[in-house]
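First the structure, then my questions, so here it is.
Left out: one protein chain. Kept in place: all the others.
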Amino acid sequence: MNKTIEDHSKAASVFLQDEQRATWHDETLWFVRAKRDKAAHQLPEWEALRDLASQIKDHTLSRLDEYLVQFETKANENGVTVHWANDADEHNRIIHGILKKHNAKNVVKSKSMLTEECQLNHYLRDHDISVVDTDLGEYIVQLREEQPSHIVLPAIHLKKEDVSNTFHKHLNTEKGNKDEVYLTRSARKVLRQKFITADAAITGVNFAVAETGGFVVCTNEGNADLGAHANKIHIACMGFEKIIPKAEHLGVFLRLLTRSATGQPITTYSSHFHRPKEGQEMHIVIVNNGRANQLGRKDFKNSLKCIRCAACFNTCPVYRRSGGHSYHNSVAGPIGSILAPNLDMRKNADLPFASTLCGSCTNVCPVKINIHEQLWNWRQILMKEGYGGTAKKASMKVMATVLASPTIYSLSGKIGRGMMRIMPWSVNNKLNPWYKHRELPEPPKQSFTEWYKKKRKHE
Amino acid sequence: MSSREQILASIKQNRPTLTPLPDLQSFDVDIDLKSKFVETLTGIGGMCTIVNDFETVKDYLLEQQAKGLSVIQGVTELEGYNLNTYSHSHASNLETIDTVLINGHIAVAENGAIWVREKDILNRLIPFICQNLIIVIAQKDIVANMHKAYEKITIDEDGYGVFIAGPSKTADIEQSLVIGAHGPLSLKVFIVQQS
Partner (left out) sequence: MKIALFIPCYVDQFYPNVAIATLQLLEKLGCDVSYPLTQTCCGQPMANAGFASMTAGCDKNFIANFSGFDYIVGPSGSCVLHLKEHLHDDKRPEQAAAIRKNIYELTEFLTDVLQVKNINASFPHKVGLHISCHGQRMLHLASMSEKVEPEFSKAEQLLSQVKGLQLLKTKRLDECCGFGGTFCVTEEAVSVRMGQDRVKEHVYNNVEYITGGDMSCLMHLEGILKRKKSNIKVLHFAEILNAQ
């Protein structure tokens, strides 16, 4: 957590040093992408569903305040307490307040990217409250004091031997036993006791339904439900964009979410919470943390349609070859790269450049966020705001001047194709990163323009 | 101004121009719902048995009990119903339960999910904390897809309801699928042809 923020490309080059592991990471995530393709192709209405999902989210964002109020009213009627947090700190303080009131010291938490964004675990730990992340992948990275590297597959950067070593150290499993069933069952044993002995449960929210005041949580492991049902306090945390208008809209989103995420037709559990069980307190914390600001950015508001399926991670050729930690943000991948600059431009100025703009992210997005266009748009803003540095700006200025002038262009072109030397990839200098693993084409004797002038002008 | 007011005001100020809410379609397909459901459920790690009536389910339960396994029986149509005695049981008491049998309300052919209401389980923990879960559904309650399912269910009818699709699972260790994560290690579905 207190690591220095590494520039994406530097971190990526470190990631790629372990060639075998990088290959594994790439191939495994590509396999998940392939499963997603297969699931999508089984539904002839796939593209129509994406359109619907996108339109529902568009509409919701255009009346977000009204839907949130409707949701709050219904949730209150259902006996659920609704809290509002303007930023991460307030979110953490609210949750701490609830836990403190009940003297809750041990908390089980299912996956919630929002609590990662707000760094809730650290806040609570500093206030002597223990939080156990109960999603298996999150539990593994928590034991290792790492961050999730993927929002759906948190431990995808790790191999079985890593998990085996971690469990041996922390759970006293057999040394060297890296059988996935053995390891999963070992965690199961420990975590099931944690569910039972905890004082409170925290979950995320996948969808919040305005018309009923309820919320839906999706897991495969059953960890959200075990936590929420075994405890007297259930706190659900949601970014305000999780709202959808009606129950019937869940049909559209639940059909898309898991097929996009892992290629499964649906998660094992899609749990619909409306009222606390007898003797239980249920709280919902609705969080802004910069989202309203993003809503007001015309070019970026669409990023708030995200349902956190991570399909854009799995398809991204850069993510697959750089790993989640290289994005130094709670949400990595292409979507993280358009969300992060909204939170902190300086810290995240490198992320919109961690892309070739190939557009695959946009194509897999179940809610049709124009991710690659937003990456392009962020680049413009970041450079305008001066986050590119003066050297880059100066070299671009030279390039723009040469390329805008046919006279300079043709003159500089004559000298050994010198014009091309201003292109960033072809700077004639062995320090140019291009040359590390690539050759440049041999400059031809004449350019096409020169050829054309000779051959054709007088024909 | 409270955070609530601040957030709502700032959303109102920043929200985009109104766009319409689209009309939904149900994308209904003319397929054999039962065989599609069986195929999907099997594909996601569940087991499925088609039975004519409740007798076969009863026989299966008796087999489990004969093995000395603890069983919670939540299907009122069958003898030995005892779910109500567990409605307030604490997690630590439920943790040792081996097999739970409950009614499912609606089953979805496209994804193998079954809608289970709070009134079907009484205690929300039961279908999650047991080692093995059995759900009984009527063949007539299988629908094609999630749109059809939401037409038939009322999500806030009870305080809680859940779509259950297969046994709990995880692939968080090197993407190797493990059936049986924190919840049940197995899910068996009986489709009863007669209602």
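A and B label the chains in the order they appear, each numbered from 1.
Basically, a residue touches a chain if its C-beta (ideal position, glycine included) is under 8 Å from a C-beta of that chain, and two chains touch if they have at least 3 such contacts.
Everything numeric in this text was worked out from a predicted model, so none of it was measured.
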Next on the checklist: For the full complex, can you list every visible chain touched by the one that's not shown?
Outcome noted: A
Checklist outcome for this item: Answer key for A:Ser13, A:Thr81, A:Asn106 or A:Gln119 versus the chain not shown reads A:Ser13
Next on the checklist: Could you pull out which residues of subunit A are in touch with the chain that's been left out?
Outcome noted: 8-9, 12-13, 16, 22, 26, 30, 37, 40-41, 43-44, 46-47, 315, 317-318, 321-322, 352-360, 362-364, 376, 379-380, 382-384, 388, 392-393, 396-397, 399-401, 403-406, 409, 413, 417, 419-420, 423-426, 432-434, 436-441, 443-444, 446-449, 451-453, 456
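The criterion applied here is as follows: only the chains that are shown with their structure count from here on.
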Checklist entry - Whole-Å distance, subunit A centre to subunit B centre, using C-alpha means? => result 29
Checklist entry - Contact residues on subunit B for subunit A in the complex? => result 2-4, 6-8, 10-22, 24-25, 27, 40, 44, 88, 91-92, 95, 108, 110-113, 123-125, 128-129, 145-147, 149-151, 154-156, 158-176, 178, 180-184
Checklist outcome for this item: In their shared complex, subunit B is touched by residues of subunit A numbered 28, 31-32, 43, 45, 48-49, 51-52, 55-56, 58-59, 61-65, 68-69, 78, 84-86, 90, 134-137, 140, 153-156, 158-160, 163, 180-181, 183-185, 188, 191-192, 195-196, 209, 212-214, 220-223, 225-226, 228-230, 240, 245, 247-252, 254-255, 262, 264-278, 286, 288, 292-293, 295-296, 298, 301
